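The structure that follows is given in the form of structure tokens.
A single protein chain has been removed from this complex, and every other one stays in its place.
Naming follows writing order (A, B and C), and every chain is counted from residue 1.
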Amino acid sequence: MSSTALAPAPAGTDERLTGVPGEPLAHRRYRRMRFIRRFEETLLQLFEEGALNGTTHACIGQEADAVAVTEHLADGDHIFSNHRCHGHYLAHSGDALGLMAEIMGKEAGVCRGMGGSQHICAPGFKSNGVQGGIVPNAAGIALANQLDGDGAVSVVFIGDGTLGEGVVYETLNMAALWRLPLLVVCEDNRWAQSTPVAANLAGDMAARFAAFGVPVREIDSTDVEELSTVAGEEVAAVRAGDGPRVLLIHTYRLCHHSKSDDERPQDEIDAHWLVEPLVVHGRRLDGADRSRIDDEVEAALAEVVATARALP
Amino acid sequence: MSSTALAPAPAGTDERLTGVPGEPLAHRRYRRMRFIRRFEETLLQLFEEGALNGTTHACIGQEADAVAVTEHLADGDHIFSNHRCHGHYLAHSGDALGLMAEIMGKEAGVCRGMGGSQHICAPGFKSNGVQGGIVPNAAGIALANQLDGDGAVSVVFIGDGTLGEGVVYETLNMAALWRLPLLVVCEDNRWAQSTPVAANLAGDMAARFAAFGVPVREIDSTDVEELSTVAGEEVAAVRAGDGPRVLLIHTYRLCHHSKSDDERPQDEIDAHWLVEPLVVHGRRLDGADRSRIDDEVEAALAEVVATARALP
Amino acid sequence: MIFAKELNDTLRGALTGDRRVVLLGEDIADPYGGAFKVTRGLSTAFPQRVRTTPISEGAIAGISAGLALAGYRPIAEVMFGDFLTLMFDQVVNHMAKYQAMYAGQATCPVVIRAATGGHRGYGPTHSQSLEKHFLGVPHLRVVAASLYHDPRTVFADFLGRDEPVLYVEHKLLYPQHLTSPVNGRVGDLIAGSDASPGALPTIRLSAVPAEDCSVSVLAYGYQAHLAAQVIERLAIEEEIFAELIVPAQIAPMDWAPVERSVAVTGRLVTVEEGADGWSWGAEAASVISRRLFGRLDRPVDVVASDATVIPSSKTKEAAVLVGSARIEAAIRAAAN
Partner (left out) sequence: MIFAKELNDTLRGALTGDRRVVLLGEDIADPYGGAFKVTRGLSTAFPQRVRTTPISEGAIAGISAGLALAGYRPIAEVMFGDFLTLMFDQVVNHMAKYQAMYAGQATCPVVIRAATGGHRGYGPTHSQSLEKHFLGVPHLRVVAASLYHDPRTVFADFLGRDEPVLYVEHKLLYPQHLTSPVNGRVGDLIAGSDASPGALPTIRLSAVPAEDCSVSVLAYGYQAHLAAQVIERLAIEEEIFAELIVPAQIAPMDWAPVERSVAVTGRLVTVEEGADGWSWGAEAASVISRRLFGRLDRPVDVVASDATVIPSSKTKEAAVLVGSARIEAAIRAAAN
């Protein structure tokens, strides 16, 4: 574990969501994933109630990626995320109220309601809803880190479908040529909106990165512990100045793409519910701890929703 | 050799440039390469004299690629070329007068003076001066071929530097997914304008194509015979309907990038003059044949220039 | 039928009637049938010619251009018009150039369909009306979907001609009903149709005969629909009579119907959802101020959205984008 793994959550966040001081790491990880899961489910429910407008992309099933990667980031590092950014943001900042208020379009939202679900900005974090373009943006931040010589890393999250965008390859090339401290986390959740990987992607996913001189670490897992180990090694390697790297995580999205659009085979979805991150990691906790944490998260989130709703 | 290799040149072209009936294939190839070489040198001279305006990119040193690939193309096939398109066009059509008149801005030019040196159109041939964008255009033509089911192939010529453009990868992916009859001929002449491959390209050139599921045939040669054999196999494979392929030719540009810009090491250039296509293949002809062909090309080209100059 | 279904039917007709028609776009295949369901059922009926693509806007446009050069009639869908930016090079430097640059030896009749516009809280990168940046690209036609133009007529025009076209479909039109003029009327409004020969019709709508109108309003797409509602209300409630002019093709423009209307009213308000500044209406103001110099009662008023990012928040978004209130205020001011 890197020393940052247990860094305290930013001030103003709720320990019931981000981690209670002194609790075992396994508890903390479960809590954070549970937090993200319930945040997303709550959002979807609020949408159904008509309490929210616009659209949203939940990361249900992918919570472990966010928690595992952000554990290894430190002050000065930067995350660039995409349309499916809530988990990344919450794992990074713990700021449930800021994000909820943002999605509700409130003035107290992280971007005062300007950005909404997919255009978030906070210290060390940004997201944008245009596929691909964030990758060179993250590389630019990595170039700034390199020029500053401060050992900071720039992390960008993309999906499998985003491998369709040419600018991703332009950037891999330049990042490799210039040995930029950039970590690309590719969350291959097997689908891009309605399109399965096989219809979107020819050749070999990992080979694509390697061909541009960017080493790839590939892992097929929803286990936050496994993922954290690998992510820690990748972040450390990037931080050491050896140039860009890719962490390619094969995972699965359990919810629909945005609000109600899902035409995937039900049995495929069902099978993945059996190995989703909370199930896999939850086994490591005893039942009482799990329910206690679940309850704490629930209570904290209920307060967040109530507070956010009451905001002007 | 495919049966098209000795297809007669289009009507209206000069046999002294494109091939005299009955002459051995080795003579014909020498003649065609000599034609392209002298056409380019003549152009550069005309520029120096101030007889031409605009700019031009000569393909001196790369003539064998054009001659080798076009030998295997038939009616219905299509070539898309780039800024350095004269050799491809002349090998394809033999139309020295049309191209010369075009570059001179005359009404009798292939595009009536609209396109100039890098924007050429004639049956089965097109070029455009924006790096990269011609690759999807050629893939679209390949898709048309596929839908027509006529066994025609679409060939696109790009340079090593153009591997910087993202749309190239977007297209490789789609061409591979859809198994389009597309042959990408990548002429790696080691430089892109003033930039050596090493400063432009990370990772491995051939691996880039393979990673997108596109088989690559790699050859480091300026020998038109060797190139023709390989090109013939690649065109045949594409024509057979097995999807896109890449012919990656490592070669060298002997002239400056456009008109007078060359800052490359002189010894590097000198070394390549020793193995340029005319030298390599010329050895196969006896001296008398060579001089005869040289003289015929010279005379024919002189007529072309005189005719073109006199055009309105 | 709602407009999305009319469009679907139009595309089905085009695929059926013309084997050169090919549809490309992200997530357009069944069962999904496109983000706005416009292509639903089509990939099942025409699996070879309706192809879902990777997320590669540049190559979608570029492959479409190649198909068109080879004699096909590609129709490419852009999931959100905001991503037309990624096609800009192919539009400007490839498809719009080929015919003239090759001295007429090739044509490149690509149709790009883009779902545009805001008012849905989709935020800064999924709500824009970026078509103004494509106006004045030489040899590119820009056409806007409207409830007054049957898409069958519009697509027949596209397929019958050789130029590339950008066709913008405001998202809020999809669930609306097509209301092409019938017997000289659209609902309670009098409807006229002007067309220069060979051009798509320009629809004129007014509550009273055109001669009795005191303001001309030029609008397209969803904003035309809003303007028609405002005009109807103002006629009934306030006896303010305006004539609405709705072109299908917004660039290049056939100015004649606009000029004829403004020659009568002396007042022109243009309405568009795109951001203010170098917008569609600016050219209208430039042209009409010139053509009717000295004959206008007041300056042309260009109504466009605030020149800023479109917020996600519903209230903030409404404050930035043109909507009925701004249209009404502009018409009232013009009628004074």
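Rule of thumb we're sticking to: a residue touches a chain if its C-beta (ideal position, glycine included) is under 8 Å from a C-beta of that chain, and two chains touch if they have at least 3 such contacts.
In this text, all values refer to a predicted model and were calculated from it rather than measured experimentally.
Across the entire complex, contacts from the unshown chain go to A, B, C.
Across B:G61, B:P136, B:G164 or B:G213, the single residue that touches the chain missing here is B:G164.
Between the chain not shown and the residues B:G19, B:G129 or B:P181, the one that touches is B:G129. Contact with the chain not shown here comes from a single listed residue; of C:R51, C:R73, C:K132 or C:K171, that residue is C:K132.
Of the candidate positions C:M79, C:I112, C:L166 or C:A282, contact with the hidden chain is made by C:A282. Annotation for subunit A: contacts to the undisplayed chain at residues 78, 80, 111-112, 114-115, 119, 121-122, 126, 128, 130, 133-145, 147, 154, 166-167, 170-171, 173-174, 177-178.
Touching residues on subunit C toward the chain that is not drawn are 82-83, 85-86, 88-89, 91-93, 97, 100-101, 124-125, 130, 132-139, 251-252, 275-283, 285-286, 289-290, 293, 296, 298-302, 306-309. Along subunit B, the points of touch with the absent chain fall at residues 53-55, 102-103, 105-106, 109, 112-119, 128-132, 161-166, 192-195, 199-201, 261, 263.
Everything that follows uses one rule, which is that only the chains that are shown with their structure count from here on.
Touching subunit A and subunit B together: C.
Centroids built from CA atoms put subunit B at 48 Å from subunit A. Centres computed as Cα averages put subunit A at a distance of 38 Å from subunit C.
Rounded to whole angstrom units, the spacing between the C-alpha centres of subunit B and subunit C is 42.
Chain contacts: subunit C has residues 53-54, 56, 58-59 touching two or more partner chains. Counting partner chains per residue, subunit B has residues 166-167, 170, 173-174, 177 touching two or more of them.
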